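In this view, the complex is presented without one of its protein chains, the others remaining in place.
Lettered A and B in written order, each chain numbered from 1.
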Amino acid sequence: MAGTAEAQKQIAEVTGDYKYGFVTDIDMDMAPKGLSEDVIRFISAKKEEPAWMLEWRLKAYRAWLKMDEPDWAKVSFPKIDYQDAYYFAAPKKKDGPKSLDEVDPELLATYAKLGIPIREQEVLAGVQGSAKVAVDAVFDSVSVATTFREELKKAGVIFMSISEAIREYPEMVKKYLATVVPVRDNYFAALNCAVFTDGTFVYVPKGVRCPMELSTYFRINAENTGQFERTLIVADEGSYVSYLEGCTAPMRDENQLHAAVVELIALDDAEIKYSTVQNWYPGDKEGKGGIYNFVTKRALCKGKNSKVSWTQVETGSAVTWKYPSCILAGEGSVGEFYSVAVTNNYQQADTGTKMIHMAPNTRSTIISKGISAGKSQNTYRGLVKVLSGAENVRNYTQCDSLLVSSESGAHTVPYIEVKNPTAQIEHEATTSKISEDQMFYCRARGLGEEEAVAMIVNGFCKEVMQHLPMEFAVEAQKLLGISLEGSVG
Amino acid sequence: MQDELTTGYSAQAAALKGTVPGADDLRAQAMTDFGTHGFPHARAEDWRYSDLKALRANVYAPAEAPEAMPTIPASMGDTAARFVFVNGRYQEDLSDLGDLWQAASIRPLANHFTSNAARLDELVRGEDGVSLLNTALLRDGMVISVPAGVEVDDPVEIVHVMTEAAGRAAHLRHVIELGEGAKLSVFERFIGDDSAYWQNIILQARIAEGANLGHIRLQEEGASALHTAKVYANVDAVGEYRCANMTAGGKMARFEAHVRLLGEEAHATVDGVALTATGQVHDTLTHVNHVVPFATSDQIFRTVADARGKTSFAGKVTVAKDAQKTAADQSFKALVFDRTAEANAKPELEIFADDVKCSHGATVGELDAKAIFYLTSRGIDPVTARRMLVEAFTAGALERVAFDEIRDAMMDRIGTWMATRADRAIPEVREA
Partner (left out) sequence: MLNIKDLHVSVGDKEIVKGLNLEIKAGETHAIMGLNGAGKSTLAAAIAGRDDYEVTSGSIEFGGKDMLALEPHERVGEGLFLGFQYPVEIPGVSNLNFLRTALNSVRKYRGEAEMSAAEFMKLVREKAKALNMDPEMLKRFVNVGFSGGEKKRNEMVQMAVLDPKLAILDETDSGLDIDALKTVAEGINTQRRKDTAILLITHYQRLLSYVQPDVVHVMIDGRIVKSGGKELALELEEKGYADVA
């Protein structure tokens, strides 16, 4: 991400393999520990929500109580005690920052250390030639700053924290919230509905091409706290928006839960490009600590010829359970999923996508690259489904796995379900290890072992990386190298 | 309903006590486990695409000898021996031991354990309600043991016929044992009348070092039949298991092949064709497990689905932690003719070793309209053109059938199947 040279340097100074593992010492407002209707009332009150929102949350909570944790993914972890966590943690605010100048300097320092430009002038003074990026910074349970709001407003783009949107644009939120991921969709989504604290709301009006990249940067800081963010992006007819998401957390011995819900809605001819670089704390070399990343991301390509493109680079988290999906309901709509998932040490990732072709002439592309190192388990799980009314559907899927260690696992579980004869579905998958010839060739040109692995892995991931916005791609490439450190030998 | 199922089948198991000497304890254990598990639900991952409603709704009575023996079709080419089972019972007078008895030991299952109780441990007990019930209701089947070094060239044909068996089931178990360097081919055929019967069969094979088992199946059960079949093959070093399966009949038919490559340089090929139409549900599940290094496997499956047919393939390849230098390949292709038809695929790789080369490919689509157009532009009528293309499409999965007569007969069935679909619309050429 476009950071100042200073910020980059500060990152470099934070030593250790995981460069974002520091803790910010700041006064926090916390909900009482545990989960109950009272805690939900507390969260809703803290966020000054309207009554309908509280009712909605309580309904979701009651539904969640009756649901079971999913057990079909190829991941295992000790049973989560949902009463042993905090569901709300926010930096104490005086009166709430009215402008960016009033944001707590401690927070600004934190984001600077992470290389995230919170001050607009820093963005402008950033690395030369870098594009302008508007940032919503979410710190534990609340959004602490949103940049470039005024400039975006001029273009008609609404970019704000979802808490604000619930207060300021209740009708719009009501209209779209949980229309893509229903409250009862799955265990973690239901939990999110009950306790979600903050996240980002974006609305791009008809015919508008969003003038800059939008991004949200998620930071878990407080101990024993879950983060439950909620993102809702609506792209109206003929609009375009590119949205980036990044995340980090301190190194802690206990596991922390991150259960987000992201909903995207693209109307006629609209396009949403959603990029994620997921770098939650993965736990230490012995598999202690790390984030449980249980996320539901889904896009509804509602309009004709709409398009949603998911790109993700997943290097962090102890356990990942995540399937960014597209429901292709608009005729001629397009869904894309480009993914790189790297697992090292004891990390477990079960990730992939669902492409549900409901309408004629819909197309989807899936490119997934999994890299397994250490003692990790890395699974691609995907579904391509063609309903009977969907004529002339096209899908191309390619899943490649690269094994870097003999103690890791690479698994591919694709489902293909076709109910229309005019569909053309192609799926290819390969699993292999890094070739010894390639390694020797690189080393015979002077590259060290880890450098050679990083270079070959980056080449292996090229098809995915090129879909990331420039600023992210550079960062992501470095991240791949860092994630694989210590995996050779 | 589960209680009724358990009670009903328990009574059947109790009635079979003593029919397979030595197996009563095993039978009882399997029955207890069946009571716990019941039949798998569609929610169970491996049964996602199967439809076991009929099993859950009825207790199938044991099949009995029919009033009149049906006509048994002639063999396809030369055979080393021919065994006929009608309604799940061996028919000695319809069978022909040929010369096989001179080369190999042939025994009915009922006599298998009396001479060697240790063999009980080798009997597959099953992992779900369907296979557990097969074990609980063990009664008949063929045990063929080929001694080390003996090669049987012609196939051994096993014909399974079901007739006048509405609401009744046969639970057969065949056991094949090949000694070191032995060679055998088994050709299983399944036919039946229109009664709503259940054919539930397990074939288990042990293939010793350097031995070679060919296994061909031609499933043409009756239109109302329920067919559940499982193959378990354990292959030692340099041994080979070669399977080719054709699924055409039955209302709901499921074929499972569980192959374990237990010795270095063991090799398995598991191929198949399914022709699925009018209300049929065809489900194929393969699991090739590479337990040791240097083993190889290759799978080719082709299925064609027409109106209201639902055809599914789930192929899993597992490579164990130390199974380095594994090479595993799998190809699944489905053709779908009609919008009421459905094709599902789940090609799965589960890999715990790093020095491997594994791949799979899957495609689903309709016939290539351009290819049809090309053939017709050379003077071939569209119906013939389509048949030719379907034959070409499926032929790849039958290429490894080593006996010309059997392979030709299978190809004929594909041609006939296509001929009954001559009225199907020819796909239009579309822009890509």
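The rule we apply is simple: contacts are C-beta pairs under 8 Å (C-beta built on N, C-alpha and C of every residue); 3 or more make two chains touch, one makes a residue touch a chain.
Worth saying up front: this structure is predicted, and the values here are computed from it rather than measured.
Of the chains on view, those touched by the hidden chain across the whole complex are A. Screening A:Leu152, A:Val208, A:Ala423 or A:Cys461 for touch with the missing chain picks out A:Cys461. Residues of chain A in touch with the missing chain: 435-438, 440-449, 451-452, 455-456, 458-463.
Basically, only the chains that are shown with their structure count from here on.
Those residues of chain B lying in contact with chain A across their complex are 45, 321, 324, 334, 336-366, 427, 430.
On the side of chain A, the complex with chain B involves touching residues 72, 388-389, 392, 401, 403-433.
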